[in-house]
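Missing here is one protein chain; the remaining ones are kept as they sit in the complex.
And now, subunit A:
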Amino acid sequence: MTQVKAIRPEVVAAGQDPDTTGPSPGNSRAGRPIVDVHGVDKVYNNGTVALKDVELTVKEGEFVSLLGPSGCGKSTLLRLMAGLGDVTRGEVKWWEQGYDVVGQKGRKLAFVFQNATLMPWARVRKNVRLPLDLNKEKGPETEQRIDQALEMVGLNKFGDAYPRELSGGMQMRVSIARAMVTEPNLLLMDEPFGALDEMTRNKLNDDLLRLWKANGWTVVFVTHSVYEAVYLSNRVVVMAARPGRVIEEVPIEAPYPRGQDFRVSTEFAGYCRRVSEALEVASRQGEEASS
């Protein structure tokens, strides 16, 4: 039996008029919803039900992980949160409004893909600069931001290197620098460290937590690793497959900064067990549904 049946935060955006209900600056910033997924179904043209009645609210400053067996639609959900693809039913809101507000000041969104997704023909610096180029931002100030981003991920000496000259972990860091350079408020990450060895992954997890705190990001992180999800997140959202849906949310209440001590603590082990149990339920339900 699992005791952790977390109560899902109430969806606040439903029924609001997207044009008139922007939060006033005086509001308490903490807990303001950044992305709100409400009653969302996603059915692909071939009939596959990728997501069924998904409810999820990510609040400002949160670090939320989406965890689940393959085929549970966690990547699809993340892509919908990025505005890539349309929902079949329900709605997604950003800053309590429509997708149009994304990209405005204070409402920037960046996406970090699985496998760095760099342009192999461009040097590191040019790769990091890409979002700025696409937004037509130029000038010495942007150069500074590129320098800063490269320094934050510890690659300031590699600006002139080509991606293929770098290790997998370094390429991923370039990818993170590319996301950082836009100074995003919401960072969406799709199994970014899935292809890396454990040591590199742990290192990048620590880097990510440090950057998250330093930059005040809101992060949604897709992973298939229970340990990674528990280590990083405020909240782990466990999903089941066939159809893809959210079955449980496990809050991880351990304080930050988290480090090596947390990784070996009984608290960590306890959370991992709880999340694993939830995941097992998810897998079982998925199998029953498919048989």
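Keep in mind that, in the parts below, contacts are C-beta pairs under 8 Å (C-beta built on N, C-alpha and C of every residue); 3 or more make two chains touch, one makes a residue touch a chain; residues count from 1.
Operating definition for what follows: contacts and distances are computed from a predicted model.
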| item | value |
| --- | --- |
| Chain not present in the shown complex, as UniProt names it (candidates "Sarcosine oxidase subunit alpha family protein", "Glutathione import ATP-binding protein GsiA", "AIM24 family protein" or "ABC transporter permease") | "ABC transporter permease" |
| Residue among A:83, A:98, A:168 or A:194 touching the omitted chain | A:83 |
| Touch residues of subunit A, complete complex, unshown partner | 79, 82-84, 103, 109, 111, 113-115, 117, 119-122, 130-131, 133-135, 162-164 |
